[in-house]
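Right, one structure below, let's go through it.
Left out: one protein chain. Kept in place: all the others.
Chain IDs A, B and C follow the sequence of writing; residue 1 opens each chain.
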Amino acid sequence: MNKQTITESIRGFISPKTLPYPRQPSVPPEGFRGKPEFDLQKCVGCGACAQTCPMGAINVTDGLERSIRVWYGKCSFCGRCQDVCPEEAIRLTSAYELAVFDKNKATADVKIEFESCPSCGRKFFPAPQLKKSFEKMEPILEKRNISNEELRSLDRVCPSCREKPEELSKRKLFLVNFG
Amino acid sequence: MTASIISSIAFYVLQPFFGFIVGALFYWVFRKIRARLQARRGPPWYQTFADVTKLLFKESITPLIADKTIFYLAPLLAFTGYLVALLQLPIGNVYPPLAGDLIVILIFLTLPGVAIILGGSSSGSPYGAIGSSRETALLVASEIPFAISALVTGIQVKSMSIIKIVDAQNQFGPMAFHYPFATVAFFMCMLLKLGRKPFDIPDAEVEIIAGPYTEYSGSLLGLFEISNVLRWFVIPAFAVNLFFAGGLGNLFVFLTLCLVVVALISFLDTQNSRYRIDQAFNFLLTWATLLAVIDLVRASTGWALW
Amino acid sequence: MLKKIVSKLRKKSPWVMHVPCGGCNGCDIEVVAALTPLYDLERFGTLQKGSPRHADILAVTGPVTVQVKERLRRVYALVPNPKIVMAIGSCAISGEVFADGYAFAGPLDQIVPVDIYVPGCPPRPEAIIHGVAQALARL
Partner (left out) sequence: MPVALPIGPYHPALKENTYFRLEVEGERIVNADLKIGYNHRGIEWLAARRTYHQDIFLCERVCGICSNAHSTCFCQTVEDLAHIEVPDRAKYLRVIVAELERLHSHFLWFGVAMHVIGFDTAFMHMWKDREIIMRIVESITGKRVNYGFNTIGGTRRDFTPNIVKSIKDGINAIEKAADRIRNTVTRDRLVKKRALDIGYLSVEDAKRISVVGPTARSSGINADIRRDDPYAAYSELDWNVIIRDGGDVLARVVVRLLEIYESIRLIRQALKSLPSGPISTDISQLEFPVSEAYDRVEAPRGELFYFIKSNSTNIPERVKIRTPSYMNNAALTTMLIGNSTADAPLIIASIDPCYSCTDRVAIVNVKNGDIAYATMEKLSRKKAH
């Protein structure tokens, strides 16, 4: 027995320190790293998050469309994906009450449409990423007086169609113009 | 004649239920006070009932290496000990039909300790064995001051009947004023009898898991839990009867005094760390026994206030 | 009627045994923190028990390593029915960063049946309380 514990016990007896948690939500501080979520509008489907994730919690699967899925049953909430995302499309929210009965449902995903090749119709590349790269190229192209349309028509062709002779000649012409 | 038979049957039927309900509430009071003194909120009032019900309806596993007869008998023995002691105790203005005898109560209060020793050693777990050996040591050390301090009251009124002891106190004032040393010694032993700190050595969680209870599960553990609940009524009630005049023959005062005793025990429980077994043994055999013996000498030589 | 009362009271008295299975200690500490004054799991009747025989809920943390796999099975068998297994932390759910390692024997639900998963690395004590509350609905 000692005086310190007794005084503190009495203080605790009068006013317990327990948070009224389940009745009132307990808000984590600013900058808390909770459940990762995609911004469906911003995501371009580049897959940088999946590349860098130290835990391998983010999966990219290509089918008819690209689906990026973060399984937060495997996530460590480190925030590396948030750091590397070029579009700030993945964000760690402050949600932390993640208990689930089925672990496969502990996911957040985003579906990205593919660009289809104009000549063969094959879906080969996430459309928003292509669009974004065109946007980034635009100032450079403008400087050189090259129309964006021309590049766009070239890059929308899938890698296998680019091997075709007419496409090859088009690309060579473009590169000559580009300087 | 018939009226007295009916009333005594009613007493024997109702007293255990009363004891169980009040004991459950006292146990909850203890847990609540402990939580509050630790700056927490603590469990809701029905907690003990929930615990007991859950355990009684849970699967009970018997270890293969356990000595089955003793393993099953031990919880029953502990329960019987407290039950018989409970049926001997006057509660406020309710007196038992067969006058309670101090010696009988003391003997039956030893029974749960023996039951724990048997249960622990029969379970075949090393933790149970160590818990049992610790319980044995503590039983030996605590029975001496416990019995002496309780007997002081009996020697004073020259009768071993609990009712006579209570009545004498109604006349001359509570024993706690006349025999403070015996009261203190009795309180020390009460902490041990209730398995509270600093004497919760037989089932010290961090050292030997749950000690003698380690291998018990389900309804057998539930039976132990029921005897635990009963002891939270029996032992404070015993103390109030012996040293606080049995609540002056008033049920309400009696229960309030019991509550004060429970609160005091909760406070002592939270403010102490656990003794090592040898330290506890020495403490009980020297200090508690010394205090009890002082008042024993005072009582037997008539050198007291009344 | 009796069954109803029992199942109701059962939800009010979940005794937890914490089973560390080779995690990084983070979840273990947060499980203990959930018992301390700020979070106080005892409000819901929860007690931490050391013996699996007394437990209703097994709170398992950490990726299950090769070494503890058999021991975890044994502990699970010691728990009397009805019982609940909580997988606390991402490690217990999927192995997280250790999933590719040679010492990883999990994930937990391949060794013992799991009732509820609490993701987080580690989950906050609040999230553990939330998980316990959710799990009790299943008891």
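Note that in this section contacts are C-beta pairs under 8 Å (C-beta built on N, C-alpha and C of every residue); 3 or more make two chains touch, one makes a residue touch a chain.
All figures in this text were calculated on a predicted structure; none of them were measured in a lab.
Asks: Name every shown chain in contact with the chain that has been left out of the document.
Replies: Taken over the complete structure, the missing chain's partners among displayed chains are A, B, C.
Asks: Which of C:Pro14, C:Gly50 or C:Pro107 sits in contact with the chain that's absent?
Replies: With C:Pro14, C:Gly50 or C:Pro107 as choices, the missing chain is touched by C:Gly50.
Asks: May I ask which residue of A:Asp39, A:Asp83 or A:Glu135 touches the chain that does not appear here?
Replies: A:Asp83
Asks: Suppose we count only contacts with the excluded chain; which residues of chain B make the list?
Replies: Given the touch definition above, chain B has residues 37-40, 126, 130, 197-198, 200-201, 204-207, 209, 270-279 touching the missing chain.
Asks: Mind pulling the chain C residues that touch the left-out chain?
Replies: On the side of chain C, residues 18-30, 32-33, 36-38, 48, 50, 52, 62-63, 65-68, 71, 75, 96-98, 100-104, 121-122, 124 touch the unshown chain.
Asks: Quickly run down the residues of chain A that touch the omitted chain.
Replies: Residues touching the hidden chain, for chain A, are 1-5, 8-9, 12, 17, 28-33, 52, 54-55, 76-80, 83, 92.
We take it that only the chains that are shown with their structure count from here on.
Asks: Quick one: label the inter-chain contact graph as line, ring, star, complete or other.
Replies: Shape = complete; every chain linked to every other.
Asks: Measuring from the mean of all protein Cα atoms shown, which chain centre lies nearest?
Replies: Checking distances from each chain centre to the full centroid gives C.
Asks: Looking at A-B and A-C, which one has the bigger number of contacting C-beta pairs?
Replies: A-C
Asks: Using CA atom averages as chain centres, what separation in Å is found between chain B and chain C?
Replies: Measuring from centre to centre gives 34 Å for this pair.
Asks: Please compute the C-alpha centroid of chain A, do the same for chain B, then give the distance between them in whole Å.
Replies: Roughly 64 Å separates the two chain centres.
Asks: Would you mind pulling out the distance in Å between where the CA atoms of chain A average out and where those of chain C do?
Replies: A distance of 32 Å separates the two centres.
Asks: Among the residues of chain C, which ones contact at least 2 other chains?
Replies: Residues 37, 40, 43.
Asks: Quick check on chain A: which residues sit in contact with 2+ other chains?
Replies: Residues 12, 16-18 of chain A touch two or more partner chains.
Asks: Considering the complex alone, what residue numbers of chain B touch chain A?
Replies: Touch residues, chain B against chain A: 33, 35-41, 270-272.
Asks: Chain A touches which residues of chain C in the complex?
Replies: Those in contact with chain A are residues 37-40, 43, 87, 90, 93-97, 99-100, 109, 114-121, 123-124, 126-127, 129-131, 133-135, 138.
Asks: Applying the document's contact rule, which stretches of chain A touch chain C when the two form their complex?
Replies: The touching residues are 12, 16-19, 21-22, 26, 28, 54-57, 71-78, 96-103, 106.
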